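Omission of a single protein chain aside, the complex is shown with its protein chains in their original locations.
So, chain A:
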Amino acid sequence: MKLQTLSVISALMMSTAATAGELTIYTSYEEDEAAAFLDLAREAMPDVEMNMLRLSQGDLVARIIAEQGNPQHDLLWGFAASAIVNPQIEKTLEPYAPDGVKQIPAQFRSPEDKWFAVSGYMAAFCVNNERLKDKGLEMPTSWADLTDPAFKGEVVMPNPASSGTGYIQISSLLQMMGEEDGWAFLDKLDKNVAQYIKSGSKPCHAASAGEYVVGASYDMRAIKNINEGYPITMVIPSEGSGNELEANALVASSDNKEDAKRFLDWTVTPEAATAYGKWKAIVTMPGGEKPQEFLDAGLPQDTSDVLHPTDFAAAAEDRTAIISEWEKRYER
């Protein structure tokens, strides 16, 4: 305690800009998976001191833009692809292609090598079995099922204005149904939605805690909550699940590019791919078996069957327009 106080006072003298041998990493990976990946990275590069900041996607974008006069970070790690192509973020990046990057299919990489995605996530519902039974409802299997008036007031969704998960849900529905039908469908769905929640994982927690029957969320949240023992079922919408990639990139203003590049090299090693496989439902690199608990929770061995073929470029480009239209229609 004394030491901490001293360091607070003496920190006045210090500057925290990363120096050689030190990396500052910004990530949006979920806290527990980020911690697990970072432990492995530290083992692989014991000579590098790694500082990691984990924030949700929206927080991180806002922070990077706020800090653009004096960026603090060397690397982006597990950063949403639809946000990394935001010109305000992309302009801060420096092209770099690690040796192993070629094993990642081209659609999961920036054409200018500014970023590459090694993992991703997809939309999934968390359905509370107990509350479903109490309310006498049938297990839903699709987005369309959620528009049944019987679900009125029992569905919670993320607000796409603040949540990346919320955005991929809306944008995938619009991409697969087309503009006009898509909005008409969302109008119908809106009548049943009890709350638009500001985070992507919260709807699943709300359903897990039995506050609502259905929480529209994403795959890993559902799987983790099932494993924690909540009485929920993971449902991947049969229309095809909206999905997002998590990208890694080198920041142009980094003053320790040598170590930053070593870190990026490490993220495409087979060792890293194995780790992703333990934590992620979508891995873009070959290798890595899906854990049994993922399959038990209802995840197919080959996720490409259930994914909506997302047009990431369009999803990124239309973001502002879709969100403002969404707000006009549904913001409460």
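One rule holds for everything that comes next: a contact is a pair of C-beta atoms (placed from the backbone, for glycine too) under 8 Å apart; a residue touches a chain by one contact, two chains touch by 3 or more; residues count from 1.
Just so it is clear, contacts and distances are computed from a predicted model.
Within the choices "Catalase-related peroxidase", "SMP-30/Gluconolactonase/LRE-like region domain-containing protein", "ATP synthase subunit alpha" or "ABC transporter permease", the name that UniProt assigns to the complex's undisplayed chain is "ABC transporter permease". When the omitted chain is restored, the residue from A:Arg63, A:Lys188 or A:Lys261 that touches it is A:Arg63.
Checked against the full complex, the candidates A:Met45, A:Ala97 or A:Ala194 give a single residue touching the omitted chain, namely A:Ala194. The residue from A:Asp113, A:Glu211 or A:Asp311 that touches the chain not shown here is A:Glu211.
With the whole complex as reference, residues 1, 4-5, 7-9, 11-12, 14-17, 24-25, 30-32, 34-35, 38, 51-54, 56, 58-59, 61-63, 65-67, 69-70, 72, 86, 88, 130-131, 159, 161-163, 194-196, 198-199, 201-202, 204-205, 208-212, 221, 224-225, 228-231, 320, 323, 331-332 of chain A touch the missing chain.
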